[in-house]
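Got a structure for you, questions after.
Omission of a single protein chain aside, the complex is shown with its protein chains in their original locations.
Right after this comes chain A.
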């Protein structure tokens, strides 16, 4: 289990996160939502182990992340951050292959190549395999980084149960078709036992694909539950400061501007 316990993060005396506790379950997609500056990305970096909070801690399987060795942690969780620049002409395949770095020497070259091929297919970049990363469009780069993170959590001949995938706005620069394909790949991983934490701006995507929704506002966790419980028109209107109306679609909420 991946959890944040009473996490407080400050920058220049301002609290980016203020006593956030959140227990994530394996096999589920948890969407982190909230307005700009609510602390979503900060919470992601705490959950990934990269940022040490001033108070509280994040833990995997009950052990604080600060006490995990970087390599052991990398074998259990992968992170896809927002926009990554790369000044050197690596091919897409080479970038995705970096996702296998923590597993070096465990499976052999061919098994690793098979994982990379699978990850590229899931992230819809197989046809770009030999293209150079700096020549890609924003959406293509994003999918390449997603493929790299997928290559890190998928293991040959083994379900990804007990592993964690953290995605920071994976759909930000994707067109509609790719948004759907990428989130369906995420659902596939979750059904196989992987735990996912996904920062999403589009509340309708969160409503459609997430098992649980955690809503942040000004560094605090203001709601946690199923999309149906969290995404009420009143709460969304209050937190985001904009009037919303709620519809139902296939038993899931669907929000629209008033």
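The working rule: a residue touches a chain if its C-beta (ideal position, glycine included) is under 8 Å from a C-beta of that chain, and two chains touch if they have at least 3 such contacts; residues count from 1.
We take it that contacts and distances are computed from a predicted model.
Undergrad: Considering the UniProt annotation of the chain absent from this complex, which name among "Iron ABC transporter permease", "NADH-quinone oxidoreductase subunit N", "Tryptophan synthase beta chain" or "Cell division protein FtsX" applies?
TA: UniProt lists the chain that is not shown as "Iron ABC transporter permease".
Undergrad: Out of A:39, A:56 or A:160, which is the one that touches the chain we can't see?
TA: Per the contact definition at the top, the residue touching the missing chain is A:160.
Undergrad: Of A:102, A:139 or A:162, which residue touches the hidden chain?
TA: A:102
Undergrad: Hey, which of A:29, A:78 or A:92 is the one touching the hidden chain?
TA: Considering the complete complex, A:78 is the one touching the chain left out.
Undergrad: Go through chain A and note every residue touching the omitted chain.
TA: Interface with the chain not displayed, on the chain A side: 45, 48-50, 70-75, 78-79, 81, 84, 86-91, 94-95, 98-99, 101-102, 104, 110-111, 113-115, 117-118, 122, 134, 152, 154, 156-157, 159-160, 185, 188-189, 192.
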